[in-house]
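What you see is the complex with one protein chain gone and the rest in place.
This part shows chain A:
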Amino acid sequence: MSKLLQVENLVKNFGGLTAVSNVSMHLDNNELVALIGPNGAGKTTLFNLLTGVIPASSGSIVLSGENGTYPLNGKPAYKIADMGLSRTFQNIRLFKNLSVLDNVLIAMTSKFKEGFIPTIFRFPSYYKTEARLVAEAKKLLAIFELTDDVDVLAKNLPYGTQRRLEIVRALATKPQILFLDEPAAGMNPEETANLTQLILKVQHSFHITILLIEHDMSLVMNLAQRIYVLDHGSLLAQGTPDEIQANPAVIKAYLGEEA
C-alpha cells in the first residue's frame, strides 16, 4: 500500500508551550484511522496543522499524488484544501446565514472556474456552469438525504443535520483525505449509530481516506482500522483497536495509575 500522507516529526510551539511535539504518522489509501487522546492532548491542533489552518513550527507533511509527492507545510489552507485535504470542525463552522445548497456550492468554488466577464454579463456559458454545479451539489445532498432542506438556512437545521451538512460540504471539495473533528460530539447513542453507518458509507462510496478525532469509544472501536493515541502533544501509541485497548500506557493516560 502506498502512503497517501506522510507526516514526519511535526512540532508546534505556542510560545513556551509545545502543543504538538515530534508527531510522525502516516495515512494509507482508503483507510479509516482514528486519533484519540485525553482533552488537551493536541488532537485539534494536529488537525489544524495538517489542514494548514496554523503553520507548523517544524517537521514535514507530504502528500503523495498520482504524479509524485507534494510537500504541504507552509502552504495556505485553501491550497491544501485544493490538493484534496478537507475537514469538518469540532464546533460546527457552517456558513450559518446561507442556504444548505449555498454551503455545498461554496465548497465547489475552486473546482468550477468561470471568468469575471461571462459571470457579470451572464453569458450562456455562465448558466451552463451554474446548472452543472447545482446539479452536482444536489446529487451529493440527495446521497445524504438533505434534498428537502436545500433552501433552508444552515443555522435553522437541527444539530445532527448540521453535523451531516458539514460532512457533505467537506465532501463537495472532492477530497482524497477527510478529517472529521469529533463528528459525534453532542449526539445521542442512536444518532451516533447512524453516524457510524454514514462514515462507513462515505469511506466506501467515495473511496477516500478518513482521519477521525473522537471521544466516543464505541464509534472509534467499531470504525477504525488503526488508532493513534496522542497525549500531551506526543504520540503515545498506535495500532489496531485491539492493541490499543490492551496497551497499558493508553489505559494509564485515560484512567490514571493504579493506586
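To be clear about the criterion, a residue touches a chain if its C-beta (ideal position, glycine included) is under 8 Å from a C-beta of that chain, and two chains touch if they have at least 3 such contacts; residues count from 1.
The rule we apply is simple: contacts and distances are computed from a predicted model.
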Which of "Glutamine synthetase type I", "N-methylhydantoinase A", "Nitrous-oxide reductase" or "Branched-chain amino acid ABC transporter permease" matches, in UniProt, the chain that is not displayed: "Branched-chain amino acid ABC transporter permease"
Of A:A19, A:L49, A:L105 or A:L140, the residue in touch with the unshown chain: A:L105
Hidden partner chain, residues of chain A it touches: 51-53, 76-78, 81-82, 86-87, 89, 93-98, 102, 105-107, 109-112, 114, 116, 119-122, 124, 126-127, 129-131, 133, 169-170, 172-173
